[in-house]
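Shown here: the complex without one of its protein chains, the others still in place.
Entry: chain A
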Amino acid sequence: MKAVARRLVILIPYLWLLVFFLLPFLIVFRISLSEPAIAMPPYLPVFDLEEGWRAIFDKLSQLTWGNFEFLLEDSLYINAYLSSLRIALLATFLTLLVGFPLAYGMARAPQGLRPVLLMLVILPFWTSFLIRVYAWIGILKPEGLLNQFLLALGLIDRPLAILNTETAIFIGIVYSYLPFMVLPIYANLEKLDYSLIEAALDLGCTAFGAFWKVTAQLALPGVLAGCLLVFIPAMGEFVIPDLLGGTRTLMIGKTLWTEFFNNRDWPVAAAVATLLLLVLVVPIVLFQNAQARAQRAAQ
């Protein structure tokens, strides 16, 4: 009885994730090897177990790498992957640039103030992602609030074009993912024993030296976790490039969406997803390892 209950506790979520998380990836991979067709579902071939094994082998021989060849030949897709990679990397760096001083400032804040500051960082995370991205459209538009403000100050004499450029995507990613960067860094900095820094300063380290050799080193696991939490989803981001980036900016999440919803080419969309997953395997494994390490450290 005890053993059965114990197994069920593990088995129920395990089976759920196998069916709804792992199995779908296998199907994506399978369909990425199919030919598109004008039908519902719009791809060939479909397995039909009733036709027996012979039919399945026939169908297997119809699978093709054609979609992947198509992706690698067409510079549109390669450029979309490369431009996503570049945008995600740069955006992660910018998020770190804004997030680290914020987390550092929070960790040095008076003890009583810290829970309030922590709450203030978490709160935007609860409000809708879509709404937060949408809020920037009104600000960045040519006749938007930022341009009105800068014109009124006399800093510029004609509106800046920010919306529908890569700059807008960077602003959107930094803004939306900032809490993901701040929280893990703050968690590491908060634990940091300030007497270590005092010791470094007493022993003749400069303020910058103490920061670099003590604070930055000890915050490193948090920085790594934060960067991965920003980089991986940013790589496949759809909403931000779609709403803020306009038609000219290329990102792979948007390409996948267009293939699926506008071109209705499911096999190519599946191939795009497979390649994106392949690119992300290394950072995802890094993230898993970091999580497992943090868990062991806590236990």
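Assume contacts are C-beta pairs under 8 Å (C-beta built on N, C-alpha and C of every residue); 3 or more make two chains touch, one makes a residue touch a chain; residues count from 1.
Please note the rule applied: contacts and distances are computed from a predicted model.
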Under which of the names "ABC transporter permease", "Cytochrome c-type biogenesis protein CcmE", "Helicase XPB/Ssl2 N-terminal domain-containing protein" or "Peptidoglycan-associated lipoprotein" is the non-displayed chain listed in UniProt? "ABC transporter permease"
Touch criterion as defined above, residue of A:63, A:85, A:151 or A:232 at the omitted chain: A:232
Specify the residue from the set A:66, A:124 or A:221 that touches the hidden chain. A:124
For chain A, residues touching the missing partner are 2, 5-6, 9-10, 12-14, 16-18, 20-25, 27-28, 31, 41, 98-99, 101-102, 104-111, 117, 119-124, 126-132, 134-139, 141, 143-145, 148, 175, 178-179, 182, 189-194, 197-198, 228-229, 232-233, 235-239, 243, 253, 256-257, 260-261, 266, 269-270, 273, 276-277, 280, 283-284, 287-288, 291-292, 295, 298-299
